[in-house]
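All protein chains but one are shown in place.
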């Protein structure tokens, strides 16, 4: 069955409220580029991040954390060893864990590591189209950390991979797709500027872990995390003055882009489907009214907080 | 004897002036999550940060730096080895050094490492209540990097630990306590938003090292560092529109929270004593006037610079 989940769906607001109330401890094994950003995104959403990456402690910590994130960026020998131990421990202790196979397919060493890790029953695999297609066995020709194909093209591979592994697979792109092999949830929204800030895709992996720590339904957890991030990015776009399909977020200096139609700056549009962290989104129309959450002070708070983080890396008031 | 030191105390302004004049080289061995933030906080205060973390260089560098920070976050085998070498070198060369025992008590490997490091005569041990109580031998049940008890409850343990080790112990919380086992200095101030930004507690460890590099009195150095950070956070809160006990920093969108009494958002208040980096502060009343330093252009400059850093991660103007 195919359905959609938008960030302004009531169920998302409820899930955010649950997360805020339970403040799950999220064990992050992630790359050095995005570690600080990831911690702040988790704090903004209401989770409690902790980065423990060494081989002596990772298994012990994975056994007690609410969920585990294993992100393959900036691998090292010790991280490799520690990640295997942590994933095994999470599996043994029935803790949800998320695999983010950064740049798998482009580099042989981590491709082999990812193949082993998927054998440890990840709850969710989150990647861009190239990474997911590579894991699924299709040749997708990734280029470093960017995807060279759109998320739609990876959907068949994602479904097959989810069925094979018995897990949920989330593919980031202009539209995010989340599937368990049978059902598919589409998550629309976001903003093209999200592809121009490092760590947005990696932070999504951490958000998926946070929601998986408090929601039993992994398909919904992954979709809710994608929706929250899409909403935060979209609102950041609105607040910084950009709107309209085909139009990048405008710099404050050049004024808001009201009334632009069909992409006045088409030449500036990044390659479709490409993105620093596998989280490319095509610009899309956004409502002229300020966006609103369906309910919940907790949700509103989260939303504006997350938005602020993104705003920091997008245009500032002069 | 019990006394208090506020960020608007004249002695703090003088200490900041001294630090700015001498620009001490601070050797930071800290975790990857907060390394960039820590460097920027040290630059803002007027110190010269340098991160040297490998086993080949750490002892050589600790012998020449003005002070050393050893922060146990994101440990690795090589960091472990390098930290022992650096702490030994600092001790041998009579350089002040600060131990920040992140998550000690919650994880057995680093708890054992911390027990060894305290034998190398740290000048200051800085932690949250859980960490300090764990080092002091009390059972405090830390949860990852957050403290589960208030700073007041750790004061007896902190005093005992300081007496045993012959060093200064600083406990972060809604009120910071700094003690050498005989005297206790209370440092009030700060803002609850400081618990929602990653790295604030870790940056405090670096600030303590910076002040210890230029002040012979370690008790005062640690208290001055705490006061500077409390002042920066408090002012960031004022500038971003939040005020009043029990009220979180307000988002610009929702307008400033003038007139709120007794915590209109009580449900949003984080667990007392908890905080991402062991630096929890309960919200407190702040004066309606813009805060001012008692003296010193250097201090003013520092203050606004530090504030800006925090402002970056707290609400921005729309």
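Going by the order they are written in, the chains are A and B; count residues from 1 in each one.
By definition in this document, contacts are C-beta pairs under 8 Å (C-beta built on N, C-alpha and C of every residue); 3 or more make two chains touch, one makes a residue touch a chain.
Source: prediction; values computed, not measured.
Colleague: Looking at A:5, A:33 or A:120, which residue reaches the missing chain?
Modeller: A:33
Colleague: Which listed residue, B:5, B:19 or B:65, touches the chain dropped from view?
Modeller: Of the candidates B:5, B:19 or B:65, B:65 is in touch with the missing chain.
Colleague: Thinking of the whole complex, not just what is shown, which of B:5, B:52 or B:86 touches the missing chain?
Modeller: Only one of B:5, B:52 or B:86 touches the chain omitted from view, namely B:52.
Colleague: In the full complex, which bits of chain A touch the chain not displayed? Write them out.
Modeller: Considering the whole complex, chain A reaches the absent chain at 31-34, 36-37, 73-78, 103, 107-110, 143-146, 196-199, 251, 253, 265, 267-268, 271, 276, 312-318.
Colleague: What chain B residues would touch the chain not displayed?
Modeller: Touching the missing chain: residues 23, 25, 32, 35-36, 39-40, 43-44, 48-57, 60-61, 65, 78, 239, 297-298, 301, 304-305, 308-309, 311-312, 316-317.
Heads up, the rule we're going with is that only the chains that are shown with their structure count from here on.
Colleague: Centroid from C-alpha atoms only, then distance chain A to chain B, rounded to Å. What do you get?
Modeller: 32
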